[in-house]
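Apart from one protein chain that is not included, each protein chain of the complex appears where it belongs.
So, chain A:
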Amino acid sequence: MGATWVHAAEPAWHNVGRDATRAEVKAWDIDVRPDFKGLPAGSGSVNAGADIWEDKCASCHGSFGESNETFTPIIGGTTKEDIKTGRVAGLVEGKSIVPQKTTIMKVATLSTIWDYINRAMPWNAPKTLSTDEVYSVTAYLLNLASIVPGDFTLSDKNIADVQKLMPNRNGMVFYEPLWKANGKGDVKNVACMKNCEVDPTVHSSLPAFARDAHGNIAEQNRLIGPVRGADTTVPPPKGVVGSVPPPKAVLVAAAPAGEGAAVKGLLEANACTACHGMKNKIVGPGFNEIAIKHKDKADIEAYLVDKIKSGGSGVYGPTPMPPQAQLKEEDARAIAKWIASGAP
């Protein structure tokens, strides 16, 4: 009595959930398509973009979008001729005018760049740029790539015209057999079983000097079973190692969570380690270098909290540190305290 099994045309669960409000959809529906559907109204100039870039983007991408230090370069490798043809000649094997592929060489759709910056940049504080700031930064990049002049202002009104100048706008190919589940692919092999034709040459192998490039492989394998990891801290053995005497078991101990483990978690979570090594410079100085430099400051903790929150430049070189306004006060203080104690 009372129990009802579901077998109506409209399943009983169809009312689970609730309708989204207009404001909710607007808050989350941020994507921009190649036909620019979804693009919000707004504008931004190359000059405004240059300032934002220096402040929030240059630390990872270089002042001219050319840096290969933190991420691969964004700008470079395209020519005026590419803008005419819509195909980047430098993508053809052996024809590149820069050491590696840049973003602007590859991307065909300007909507993608706008959307990329809007949803995911700055890298350590995504979605914090205003719409006009996104237009500005996009305009600055387009200028660096010689697609628009220095006095250009990009807006939702003219973005479709700029799309017609994208250097690799004709460079994308849709190949359906590698998109559809029932496709047949483009590379064929046959399952020969006996006396098959093979080239006996070993065409590629790791050079001897790379033996320990991935650490000691013995420590990356189980200690039991029919095989062991090769001990790559020593040269290869002359013959089989056999099971007597048993191969040396190398067990990796889990790293102990020492003092500062909680702060290290904070550094990871807040992307500080993207630019600062524990004991080495990456983009900015190593934490231990900061500790040494300021060790005699009376108010070192307060000084560091301020530097973390407001950013700065000039202490260790020209590359600016972006302000970390998103950091909670107590987290900034914990990091400052940890650095002040020598960044152990």
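Keep this in mind: a residue touches a chain if its C-beta (ideal position, glycine included) is under 8 Å from a C-beta of that chain, and two chains touch if they have at least 3 such contacts; residues count from 1.
The rule we apply is simple: contacts and distances are computed from a predicted model.
Choosing from "Sulfite dehydrogenase", "Copper chaperone NosL", "FAD-dependent oxidoreductase" or "Sugar ABC transporter substrate-binding protein", the protein name stored in UniProt for the chain missing from the display reads "Sulfite dehydrogenase".
Here one chain is not drawn; of A:Leu39, A:Ala58, A:Ile75 or A:Val88, the residue touching it is A:Val88. Of the listed residues A:Lys80, A:Arg222 or A:Lys279, the one in contact with the hidden chain in the full complex is A:Arg222. Listed by residue number, the positions of chain A touching the unshown chain are 13-14, 16-20, 24-25, 28-31, 33-35, 37, 70-71, 87-93, 95, 101, 103, 106-109, 111-112, 115-116, 119-120, 123, 126-127, 171-175, 178-196, 198-206, 210-211, 213-215, 217, 219-230, 232, 236-244, 247, 250-254, 268-269, 271, 273-274.
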